[in-house]
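With one protein chain withheld, the remaining protein chains of the complex are depicted in position.
All chains are identified by letter, namely A, B and C, in their written order; residue positions are counted from 1 within each chain.
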Amino acid sequence: MLPISFGSDNHSGVHPLVMKALADANEGFCFGYGDDELSENVCSELANLFGGGCDVYLVMTGTGANVIALQSLLSSFNAVICAKTSHINVDECGAVQKFTQARLYPVETPDGKLSPELILPVLGGRGDQHHSQKKIVSITQNTEYGTTYTIEELKTLADFVHSRNMYFHIDGARLANAAAHLNVSLKEITKDIGADIVSFGGTKNGMMFGEAIISYVPQLTQDIIYYRKQATQLYSKHRFISAQFAAYLKDKLWFELAKKANANALILSEKLAAISQIQITQKVQANAVFLILPPDWIVSLQERYRFYMWDEDRFEARLMCSWNTTIEQIDAIVDDVKELANK
Amino acid sequence: MLPISFGSDNHSGVHPLVMKALADANEGFCFGYGDDELSENVCSELANLFGGGCDVYLVMTGTGANVIALQSLLSSFNAVICAKTSHINVDECGAVQKFTQARLYPVETPDGKLSPELILPVLGGRGDQHHSQKKIVSITQNTEYGTTYTIEELKTLADFVHSRNMYFHIDGARLANAAAHLNVSLKEITKDIGADIVSFGGTKNGMMFGEAIISYVPQLTQDIIYYRKQATQLYSKHRFISAQFAAYLKDKLWFELAKKANANALILSEKLAAISQIQITQKVQANAVFLILPPDWIVSLQERYRFYMWDEDRFEARLMCSWNTTIEQIDAIVDDVKELANK
Amino acid sequence: MLPISFGSDNHSGVHPLVMKALADANEGFCFGYGDDELSENVCSELANLFGGGCDVYLVMTGTGANVIALQSLLSSFNAVICAKTSHINVDECGAVQKFTQARLYPVETPDGKLSPELILPVLGGRGDQHHSQKKIVSITQNTEYGTTYTIEELKTLADFVHSRNMYFHIDGARLANAAAHLNVSLKEITKDIGADIVSFGGTKNGMMFGEAIISYVPQLTQDIIYYRKQATQLYSKHRFISAQFAAYLKDKLWFELAKKANANALILSEKLAAISQIQITQKVQANAVFLILPPDWIVSLQERYRFYMWDEDRFEARLMCSWNTTIEQIDAIVDDVKELANK
Partner (left out) sequence: MLPISFGSDNHSGVHPLVMKALADANEGFCFGYGDDELSENVCSELANLFGGGCDVYLVMTGTGANVIALQSLLSSFNAVICAKTSHINVDECGAVQKFTQARLYPVETPDGKLSPELILPVLGGRGDQHHSQKKIVSITQNTEYGTTYTIEELKTLADFVHSRNMYFHIDGARLANAAAHLNVSLKEITKDIGADIVSFGGTKNGMMFGEAIISYVPQLTQDIIYYRKQATQLYSKHRFISAQFAAYLKDKLWFELAKKANANALILSEKLAAISQIQITQKVQANAVFLILPPDWIVSLQERYRFYMWDEDRFEARLMCSWNTTIEQIDAIVDDVKELANK
């Protein structure tokens, strides 16, 4: 039997409605590379969902979405300001640097969230030929710490970014979880707050694969079609990415799945917080729970459950919930933790 | 109703056994990024199929497979010799140049096939600091013209390449079709003839997505794990690529599908060759038929069938067959062509 | 004693007036990186010489000038059309591909010169996401074959390039020789014919080092200051590049030196053409002489004179003259050739 995993939301499989959509799309011939009716419809639907006035491009992986979105607005002498914990800085093996040839300026944050105050000190060197020119501020919504920017925080940040003639990028691999946490539409946390370019993830929230790039500066990003191909991210049998998104958008499945994953994390964190030896280290504003554990519990727990140590030195672990985490699975780990606590 | 397509083998869908494997794999939790039992087993199985002594890496797209395989053996000052018609030269929007920073030396060929005679004239400049250093000869098997290298041709070419201290890369997006045409094992046209690094395609032959990189110089290509991630080609929900390959390999499905596609092309070409106004321009050694048509037939045919003009100036068209092309579809286009011929 | 060299115009040294200017500039403190009065004046002077309305940037090497000029107008998915014999294609070890990540489309030419007719066949694929997008046509004036485009040819080519929404780049490592051959101003063969971006070489014509980039699309190329630094071509002690250019421009020294080098080549070619075993293979329109020699003369001549075999298979040699080649040196090699001819 497979172990229960709180390791990552991508340890979960594919939602049955998405799987059914894949099977349904598998009929007859279909033009490749996005030049089919289903793909065109899904891109329109996504554009509407994000408030219109934007271009939409479908790609295969989250790293692909980030790399292409950033490339479309960068030259090699530019730089991207991001949180030190951001996926583009930590977990993509230098893909952004490789693809854009630009550099990252990672900024230390307490909770994964950037703010004008944190960004200000690294803004020097504009117009000086010796220095990389900062052009994009990139945030992750929600963050790698499971925290979520409020609408007010997003607006403040976007205004600040634009006031410095930079662009505002949102890595939304878990944007659905952010929308569900804030109980708002996708438009309200992207177009309405002043985002310039956004990725909207599907893979971590019940799709098999597939991410969308939404550009609110379409006149600047027409070249994405070439960058996508050059980045090896133009999928030939495009209908199978579009079919997934169609199912994902239908009846707000994306929202329901994210809401479920978030609710799971909240339940898990509340139950764990009641155990005195456990310290919850970050606010639970999405589907992740960060906690410090007594060191001697770790091995024992990892024998029965999959999860990652986020910071080995502090004994801080990350427990991820997903759309198909069950109350039974939550109770199982909580019971086992309690047993350790009572020893 | 969808039109019949001879446009590309990627206009076809997914084989039912592959689709079933995807559904079956969708159970419970599973580690991501290839760190699961199914992925490990499938890589072993692929390694055996290719004769052993090789490392296997799974990726999402064919361009991804080419880019990563070539990167693993190139520095930025190197060059790759390839046929002018090769996919890496024509159809990847410069992905190889972007990713490797090396350059291509495309060589004119009559039928898409390279030979020592064709390569010799471009071999100058070795050891001279002013010139890009040629390090890889890359062929497509079967070629973009639907022609297939014989085992003898492959051996001769590989020996020549090695005698010049270069490496031999095979873009095998349609390697299954080549094996089926020659009626040999994959090992016989890769390991046994002296290939160094090979891609083995699934997408064009009944899979939803998925390609394998096989390296016969594993000590030189350990870094592929990093290049794959950096190239945005490391798939998080890896089990869904592995499940497809498992079904594709079972009972030699890959071979049966390719054999069927090849047979379709042969039937189509023989029926068309019998029409006096049609000139078949390349040997049919896989699943493609190249032919010159009377110019005034083209619009009329393209209204009813999808296919591409390969060379507009010569009125040369390409008709691709796939594993699910039917005799009825072949007869339909042949009948329509005959009708035009008899007008 | 040093052998006489017809190997390259960079085998010659520095003109005494340039050397004197270097010594004169070596007084007191001076701001670096171009931020000094001398550098500003020289850039103004160059801008005037090239007709005004242009920006001027000084760099150290010819490859540096090409790489930066092309980078300023290219994205990684673009391509540059050039002659197969062009320096950027043959002699820069892939620097353009490395720096711009774009690709080159080398075109075969009889004499190193491009024309609309030669370019037309490679212009396909515009707007298609699978193909590199051609954006620049780059010529060398004069060419690597010592031939010079006429003003009419330049105009025709530039008009054609612009009609296809591309830019026109001139690698002018020997632009002085072209101007001297045509007996025109630099403005007449750059701004007036419709050039977009040009390099103007100093190193091969009597300077110690130094090239200028002239951009006639200044609003598009403001980023050159960053690309120049990133390309390692921003010289700290800038006054020493500017001082050379000041001397080079004074009293049209650049023109006089080029005229002298061209005249030397003409004399040499006429004397050699009179020897029946010698075949001059290209028109002598600058400072190079291309000729086919009896194979058994080569070793003997190369013992006494430095020169390169351009095409070993055809026994075609290149003899370069420079501003300080003397009539005695020309007579010496001609006499030795005559002696071989009379054996």
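Heads up, the rule we're going with is that a residue touches a chain if its C-beta (ideal position, glycine included) is under 8 Å from a C-beta of that chain, and two chains touch if they have at least 3 such contacts.
Fair warning: this is a prediction, and the values are worked out from it, not measured in the lab.
Visitor: In the complete assembly, which of B:29, B:168 or B:227 touches the absent chain?
Guide: Residue touching the absent chain, from the options given: B:227.
Visitor: Sort through A:92, A:144, A:171 or A:211 and give me the one touching the missing partner chain.
Guide: A:92
Visitor: For a quick check of understanding: of A:103, A:187 or A:338, which residue touches the chain that isn't displayed?
Guide: Within the whole complex, the residue contacting the unshown chain is A:103.
Visitor: Can you tell me which of C:233, C:269 or C:287 touches the chain that was removed from the display?
Guide: C:233
Visitor: What chain B residues would touch the chain not displayed?
Guide: 33, 71, 75-77, 101, 129-130, 133, 223, 225-230, 234
Visitor: May I ask you to list the residues on chain C that touch the chain which is not drawn?
Guide: Missing-chain contacts on chain C: residues 2-5, 7-8, 10-14, 19, 22-23, 25-32, 60-64, 67, 92-95, 98-99, 203-204, 208-209, 226, 229-237, 240, 306.
Visitor: Please give every residue of chain A in contact with the chain that is not shown.
Guide: Counting only chain A, the missing chain is touched by 76-77, 79, 90-94, 97-98, 101-104, 129-132.
Following the convention adopted for this analysis, only the chains that are shown with their structure count from here on.
Visitor: Measuring from CA centroids, which chain ends up nearest the centre of the complete protein set?
Guide: B
Visitor: Starting from the mean Cα coordinates of chain A and chain B, work out the distance between those two points in Å.
Guide: For chain A versus chain B, the centre distance works out to 33 Å.
Visitor: Averaged over CA atoms, how far is the centre of chain A from the centre of chain C? Could you give it in whole Å?
Guide: 51
Visitor: Any idea how many Å lie between the Cα centroids of chain B and chain C?
Guide: Roughly 42 Å separates the two chain centres.
Visitor: Going through chain A residue by residue, note those that touch at least 2 other chains and give them in order.
Guide: Touching at least two other chains: 226, 229-230, 234.
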